[in-house]
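Other chains of the complex are left out, but the ones given are in their true place.
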């Protein structure tokens, strides 16, 4: 089990805005990639989960931007599951660059479980167990 | 019939990059909105076309960037159908700002017709007729 995953991504021109730094809305795309890789590192492809009829839509997203990040910097996003119940999944993110001892941004996404008909459902027990295995309550 | 449609859009911070101007990849999102409004202005919602089982995927996209456009500028995108057959639909775009006599960018998208199974198909005659009504070969 890998309780944490570090997702690495080099910031593109497309991610920046005229302030010269990465646009705040883009972080949520990186968070998405980060949690997908956290799951894959633990043996589950999100794609196959959807094939089984369960998706994990975001019901809340938040980010605190402590320091801006620049074009061409490689960001490292530490990602872990902070809480899991049969109705909710809470994933947290901390974004670093090579130089930064402290996170330059941190945030979370809250997810529910949704079936193919687009309705919120209680998660199957084995899915909750799966997430529980690499649960990593930090704070 | 409205052979041309002028789609107006105010450039967001999110559209810009660190060069201080709109990112080239974003123009294709504006073109998409422009052609959707061209169809709607002629009585067809693209959404309802998809409900009928026909979608119009982009099989080629091109843009020439003559002059950059800035944050908070309102771009005006002149949009028209340049060619239509039972296998292809060609839509053209010219992007202006208030001050510009000549287009600051121009481009096209080429579309095919796709059924619900994701296969390219020949367009129904009434759809081709519909597009033919506001066809506007310019150049």
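All chains are identified by letter, namely A and B, in their written order; residue positions are counted from 1 within each chain.
Note that in this section contacts are C-beta pairs under 8 Å (C-beta built on N, C-alpha and C of every residue); 3 or more make two chains touch, one makes a residue touch a chain.
Source: prediction; values computed, not measured.
**Q** Total copies in the full assembly, please; the file places 2 of them.
**A** 4
Following the convention adopted for this analysis, only the chains that are shown with their structure count from here on.
**Q** Overlay chain A and chain B by their C-alpha atoms and let me know the rotation angle in degrees, rounded to the nearest 5.
**A** Value: 180 degrees, nearest 5.
**Q** Sort out for me which residues of chain A touch chain B in the complex.
**A** Listed in rising order, the residues are 13-14, 16-21, 23, 25, 71.
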